[in-house]
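The complex appears here without one of its protein chains, the remainder shown in place.
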Amino acid sequence: MRDVAVVGFAQRQMPEFDGSPTCVELLVPLFAECYEQTGWTRHDVGFWCSGSSDYLAGRSFSFVSAVDAIGVIPPVNESHVEMDLAWAMYEAWIKIQTGEVDTALVYAFGKSSAGVLRRTLALQLDPYLMTPIWPDTVSLAGLQARAGIDAGLWDERAMAEVAQRSLTDAEKNDYAVRKGGSSVDALLARPMYADPLRKHDCAPVTDGAAAIVLAAGDKARAVREQPAWLTGIAHHVDPLSMGTRDLTRAPSARRSAAALDVTGVEVAELHAPFSHQELVLRRELGLADDVSVNPSGGALVSNPMFSAGGIRVGEAARRIWSGEASKALAHATSGPALQQNLVCTLASTPEGTN
Amino acid sequence: MGKQPAAVVGIGQTHHRAKRLDVSMAGLCREAMDRALEDAGMTLDEIDAIVVGKAPDLFEGVMMPELFLAEALGAAGKPLLRVHTAGSVGGSTAIVAASLVQAGIHRKVLTVAYEKQSESNAMWALSVPVPFNMPVHAGAGGYFAPHVRSYIRRSGAPNHVGAIVAAKDRNNALKNPYAHLHNEGTTVESVLASQMLWDPIRYDETCPSSDGACALVIASEDVAAASPNPAWIHGTVMRSEATSAAERDQVNPQASRDAAAALWKQAGIASPIDEIDMAEIYVPFSWFEPMWLESLGFAEEGGGWMLTESGATALDGRLPVNASGGVLSSNPIGASGMLRFGEAALQVRGLAGEHQVDGARKALGHAYGGGSQFFAMWVVGSDKPTS
Partner (left out) sequence: MPRTLSAPVTVAFDYTRSTGPVIGRFLTGLRDGVVVGARTSEGRVVIPPPEYDPVTHQPTTDFVEVSSSGSVTSWVWVPEPVAGQPFDRPFAWALVTLDGADVPFLHALDVSSADEVSTGMRVQVRWAAERAGAITDIACFEPADDGAGAIVPFPGDDVVSGVVTPVELDYVYAASPEESAFYRGLAEGRLLGQRCPTCHKVYIPPRSACPTDGSPTTDEVELPETGTVTTFCIVNVPFLGQKITPPYVSAYVLLDGADIAFLHLILDIPAEEVHMGLRVKAVWKPREEWGTTIENISHFAPTGEPDADYDTYKNQL
């Protein structure tokens, strides 16, 4: 394997973006920030890959004008996944591993507020037997939350504790669209929304975009004194069916973590758009109790569709760059109730040891 | 560690039809996948990862359908990727699948691309009006017709060249049992007599709307060693540019020219017309054959139509193009690019049956998408690449 590191990261997150669903206006300053961080121009980028969704934008080929933000004369080596930024990053990491390129800039964008997000996402379900009755994402997460409560795996207090910590940590995150902790008891005193979920158990609808820069070996060292080396990356998917899955588990997350060395992880950024999902993930990923989880506030305070998973990688990388942590884990999810999961580890050395 | 050798060891496709009313989306994909696995002598359980490709989600009205399909495709518990690069997606998807092997990450990757166009209407899905804009858009044909007109003006090509391509591809399709259209007796004259749809594009010069899927099994060197007839991957390229830009060449886009140059270099090819034995080129409207022949470097600029007119691209010509019948005979959009890549691989494996090109040992698979802005290409060969 070639040594590959995250050397750049930029993000924009907001409750409602008042621009076009192509998000080109958001991408231009994001790329500028990446160039500033790396000292590169677009000509230094060997491969580009983006993540987005036509259904989020409400039209076919919604991603085609995003390349304008790059400036594509001369044309670029580029790909697109109808997936979260984290998977776009995976494709770029693979491309670097083939030896074809040494550097990549990956990005994702989405304007969730253009439609009714929880309803739009019903189109991700079985089109024959589920979508016709429009189960919304919040409800599907609620079914999962109750399954865990009924099984005694967590309770409303444990969920509120996740929300309280996230809202408190979010105060230090300029990009968080929801922030401000109070107390667990105060959160529990708030009314039920989609019983057993309260509103603070559910990620806010968020628009946004993000970009990650990857570089191999010496190219990474030339950019940063302390690159965030991607020491492992794995992803898997589970069946979609809400009936045959044990909703309290996420086997694809467990399997992904098992493919990596997660010992010694100090910080974990988990893509959990619902409070109980963090509890599922902590268990599946085998995180020790002293791991700092979601110091950014996590997806519970800001969840831009198609960027939020990759933002976890960027947030974890920032903590390696700063020396705050020497080993971190990042996780991204896709599909209803944690169906698809990607896990990666980042470290201060390519070997992943101190 | 450099790029690891990789080869196509299994190819499967559906019987493409206007409406495959007998199968679900999963059934359509599995028909192609099961054929590819059988060809490769593998089971789904042996596969390390699955890569799905498809054109816009609005075509089937399912957002990220790979999620609901995961279990039926045997992807549960495995890595699953979903690629979408517009019309080039079938090609890009195969390239992503190949890169998983070339990177040394996986040894056996299955990739499947599909479109079930009969679930909706592509013209509708591609022409949903944008507020504040002129509603003059008329699907892919309406988009590409002006650029075909520009090509004809620039090259001085005679009117009937498009019809030559259409007649050739439709007749080639008669030799391909999987092709959607089996229109007996198509001639240059009958094509010219067909209705003008998006002037200058006639009805018989346009691709059909198809339900279909294509699947490939791509394997590492050690796995491919056990295959009697692997199609080795000699080069893969993806290039993108803008849909519209000031003074953009929409007839012969720079991304296409750059992609071809990079591909030939990777594959060690100095003279494509002499070294490539056959090509499967993405030709959804007949005129794109001469256009891409020039852009790919098989002919000089302005000379593509002469190559076509000379018969060089016929099944027995110097450079047979679209021996399978091409996109003009089967167009399950998301799968169409992978069909080009797969048909090229079938040829160098000597398994193309009635539409086999004699002695094909090195072939091009080509796809493009968007407003002629996304390009994906590969070269496959009977022999393992030397470098």
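The first chain written gets the first letter, and so on, giving A and B; residue counts start at 1 in each chain.
One rule holds for everything that comes next: contacts are C-beta pairs under 8 Å (C-beta built on N, C-alpha and C of every residue); 3 or more make two chains touch, one makes a residue touch a chain.
Computed from a predicted structure; not experimentally measured.
Chemist: Which one, A:244, A:263 or A:322, makes contact with the chain that was left out?
Modeler: A:244
Chemist: Can you tell me which of A:6, A:49 or A:114 touches the chain that was removed from the display?
Modeler: A:114
Chemist: Given that one chain is not shown, which residue among A:19, A:180, A:286 or A:323 touches it?
Modeler: Checking the options A:19, A:180, A:286 or A:323, the one contacting the hidden chain is A:19.
Chemist: For chain B, which residues lie in contact with the unshown chain of the complex?
Modeler: Where chain B meets the chain not shown: residues 19-24, 26-27, 30, 43-45, 58, 60-61, 71-72, 74, 76, 116, 118-121, 123-125, 127-139, 141-142, 145-147, 149-150, 153-154, 195-201, 241-251.
Chemist: Could I get the residues of chain A that touch the absent chain, sorted low to high?
Modeler: Looking at chain A, the ones touching the missing chain are residues 18-22, 24-25, 27-28, 31, 42, 55, 57-59, 67-73, 111, 113-116, 118-120, 122-123, 127-136, 139-140, 142-147, 150, 192-197, 239, 241-244, 247.
Methods note: only the chains that are shown with their structure count from here on.
Chemist: Which chain A residues qualify as touching chain B in the complex?
Modeler: Touch list, chain A to chain B: 1-2, 48, 53-55, 58-61, 63-65, 67-68, 72-83, 87, 90-91, 94-95, 97-100, 120-121, 123-128, 131, 234-241, 251-252, 255, 334-336, 339-340.
Chemist: Hey, which residues of chain B end up touching chain A in the complex?
Modeler: Of all residues in chain B, those touching chain A are 1-4, 24-25, 54, 56-65, 67-68, 70-71, 75-86, 92, 96, 99-100, 102-105, 125-126, 128, 130, 237-243, 245, 253-255, 258-259, 370-371, 373-374.
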